[in-house]
Structures are given as structure tokens and as C-alpha cells.
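The following block contains the structure, expressed as C-alpha cells.
Here the complex is missing one protein chain, while the rest keep their positions.
Showing subunit A:
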Amino acid sequence: MFNLVYNEYFKLIRKKRMFVITLILLVLIPIFTYAQYKTAKNAMEQLGTSDWRAILQQQIVDQQNRLSSSRLAPEWKERIRLNIKQQQYYLDHDINPTAPGAPTFMREFIEGAISLFLPLLVVVLAADLVSSEHSGGTIKLLLTRPVPRWKILLSKYFALLLGISLMLLITAILGYLISGVIFGYKGWNIPVLTGFQMQKEHLITDYVHIVPQWKYLLMAFGLAWFSSIAVGTISFMASVLLRSTASSMGAMLAAVVAGSLLTQIAPNWNELRYIAFINLGLTDYLAGNPILVEGMNLPFSLAVLSVWSLIAIIIAFIAFTRRDVTT
């Protein structure tokens, strides 16, 4: 079994898909880095002063002002208090929050990429995993070996999981190395706020706490890994069901893009939340971003993704083991 996985993993790598993904990242990350650098520079110009310490001090004071207002809801007060704490930390530790280094870039990159960009890369990686054996004609060679079919498929699946892990590793390393050229390589210990919870319309800040950035990154990448695997698993099913690479990849790309479009077009359509592709943005829960569709939280999204993955894998196995190979 171990040998089979090893073997399949190298088929995956050798197909140059991973190379293409690395190339895509190599082109896009510098662009994103430059975009972010531009934004930071613009913000600085608008404030009219390059002394970020003065700006931070004023921001803290403004927020303290807001705190003293009696019209402020208590849950916002707690959030502002934490914000002040965060900014005071920047000030005390001489960290410029507008140009805070490569780890922050990685965090923003993964948060932005999790619901569309990463899934697309995963689809590129996974959607032809089995179908390419059909189009390449190698499926017969594969199935005439004295190994049960389910074992072959399982080893392909494990290889995919490893491939996705490697892809995220490459994303992290490239993101760090490239953005660090401009932003510097420091900032692993910057405090990041997490623990926001949504209940109906309200933001619950009772459990908000500060974690160091390295831990936050670990968690964010872990969540990205999970949603990438869910996409990978569904693509895996598509590659079993559809025999041509073009159609399985096309179908999966359409599904991923449609999922991200739908959340923006029809956030009021509540039943959307049972669709896997709506639930890919897991880092939103970590960052406390407002969730567009009502009734979604982390356990819910994890459950939806798990159920879809489970059904996909069952269908994939049934279809693969029962299929007659005629081509």
C-alpha cells in the first residue's frame, strides 16, 4: 500500500501539474505583494505623515474617545478595547502595522485565497487524476495489476492528499520568501485577534483573544488545508465519473466559481449554505469577518464539507470498482 501511494504521488508530481501551480504562484504572489505595497503607500500618503507612531497614537486616542461614549453597545466596546490593546502593542514594540512583514502578507493572502484561488489550484491538481488514465489509455495497465481496484483508488486519493499538502507548503514558502523582499521577514509574533463569534445578527466578542501570528497562520493554513481537501475530494469524484480531463476540470471550475458568485449575489437565499462551495471560506470564522449567509458557523461548515466529501468518496469508490473498462 505504501508503495502504491508513493507511486501515485510521483505520477501526480511528474504530470507537471505541481510545476504549473508553482509557476502560477510565482507570477501571482509578486503581483499581490506589489498591490499590497501600493495600498500601504497610499494610506500613508493620505494621512500626510510618514510617522506611523503619531498616526497610531491618534487612532488609539480616537478609539478611547469612542469608548467613553455612552451610546456605544457593550459588545463593540470590548472589540474596541481589544483593538486598542493590539495597537498599543504595535506602538510599544515598535511595529509598523501598515508594513508589518511577510507573515502578515501570508495571513492576508491565505484569507483571500481560501475561497476561490486555492480551490481553483486544487481543481487543476485533482480533476484529471483518474480521467487522465482513461484519456492516456493507461487505465488498463493500472487495472490489470494484481491489486484490488479499491486499493488503487485509495492510493490515488492518498497521493492527492499529499499533493494538496505539498501545494499549501509551496504556497506558504513562496508567499513568505517573495513578499519578504519588500515587507521584511519579521512579524511572527505580532498579536492577532481571533475568537469572534456570530450569533444571528450579533457579533459576540466574549471569547475574543489574542494569539501570536505564527499560531494564527498555522490555524489558517490548517483550515485552508481542510477546505482544499474537500474541493479535492469532490474533484476526485468528478475525475472518476467523467472520463475526459476537459469535462471534469470544466465542471469543477464552474462549480467552484459559481459557489463564490452565489454567496455574493444571493446572500439571503438561506438554503445556499448546504452547498459545499459556499462553505470554503473557513478562515472567515478565524478572522471574525462577517458571514454573508445566515446560520453558518465553523461546525456547520465543517459538517457540510465533510458530508459532501464523504458522499463524493463513496460515489467515487462505487463507480470505480463497478465500472467496465472498455476503452
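Criterion: a contact is a pair of C-beta atoms (placed from the backbone, for glycine too) under 8 Å apart; a residue touches a chain by one contact, two chains touch by 3 or more; residues count from 1.
The criterion applied here is as follows: contacts and distances are computed from a predicted model.
*Asks:* Between "RsbT antagonist protein RsbS", "Lysophospholipase L1", "Sodium-dependent transporter" or "GntR family transcriptional regulator", which matches the UniProt record of the unshown chain?
*Replies:* "Lysophospholipase L1"
*Asks:* Which of these, A:Met219, A:Leu253, A:Ile275 or A:Ile315, touches the one chain of the complex that we don't see?
*Replies:* Of these options, the touching residue for the absent chain is A:Met219.
*Asks:* May I ask which residue of A:Ile80, A:Val211, A:Ala258 or A:Ile275 touches the chain that does not appear here?
*Replies:* Going through A:Ile80, A:Val211, A:Ala258 or A:Ile275 one by one, A:Val211 is the residue touching the chain not shown.
*Asks:* Check the options A:Asn42, A:Gln64 or A:Asn289 and report the residue that touches the missing chain.
*Replies:* Only one of A:Asn42, A:Gln64 or A:Asn289 touches the chain omitted from view, namely A:Gln64.
*Asks:* Check the options A:Gln36, A:Thr194 or A:Asn279 and report the residue that touches the missing chain.
*Replies:* Checking the options A:Gln36, A:Thr194 or A:Asn279, the one contacting the hidden chain is A:Thr194.
*Asks:* Write down which of A:Ile13, A:Leu28, A:Leu116 or A:Ile275 is the residue touching the left-out chain.
*Replies:* Checking the options A:Ile13, A:Leu28, A:Leu116 or A:Ile275, the one contacting the hidden chain is A:Ile13.
*Asks:* Name every residue on subunit A in touch with the hidden partner chain.
*Replies:* 6, 9-10, 13, 48-49, 51, 53-54, 57-58, 61-62, 64-65, 68, 82, 85, 88-89, 91-92, 161-163, 165-166, 168-169, 191, 194-195, 197, 206-211, 215, 218-223, 225-226, 282, 285-286, 298-299, 302
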